[in-house]
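Only one protein chain is missing; all other protein chains are in place.
Up next, subunit A:
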Amino acid sequence: MSEQEEENAAELKIGEEFLKAKCLMNCEVALILDRKFDQLQAMSSDPMSQVSQVFEKSQQYVKRFSRYKNADAVRQVREILSRYQLAEFELCVLGNLCPETADEAKAMVPSITTKERGCTDENIEKMLNDLSLIKKFE
């Protein structure tokens, strides 16, 4: 992105390199960091001393802000969201914020209503409904 001024995630203007970079949902990051932490714990009696502040703060954050906890549920969330024509970034914002209504989803990710996405209210409702089912059965 050459002009910092132009960045606007709401319109999905976040620079080509980031649209291609894989975005991760908080719940996915939580699983990865927990696994890392377990590995460290197996190698050292004081794993907290082995991790950076950035790691520690991220781990607290993703735990606090993850709706889905178990690995199967997390996989299903990505699977369901992948059925819709979403950019990686949009998919992860929806997975993180878990909007309850189509209006909320559109407010959180305004870019999903653009022509290329073609997400109708009906589509969005279906998607949110499928996601809420995962939560119920988790």
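The definition used in the following text is that a residue touches a chain if its C-beta (ideal position, glycine included) is under 8 Å from a C-beta of that chain, and two chains touch if they have at least 3 such contacts; residues count from 1.
By definition in this document, contacts and distances are computed from a predicted model.
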Chain excluded from display, named as in UniProt, from "ER membrane protein complex subunit 3", "Exoribonuclease phosphorolytic domain-containing protein", "DNA-directed RNA polymerase subunit" or "Nuclear pore complex subunit": "DNA-directed RNA polymerase subunit"
Selected residue (touches chain absent from view) among A:Ile14, A:Val74, A:Ile112 or A:Leu128: A:Ile14
Chain not shown, touching residues in subunit A: 7-11, 13-14, 18, 21-26, 28-29, 32-33, 36, 52-55, 57-58, 61-62, 64-67, 89, 92-93, 96-100, 103-104, 107-109
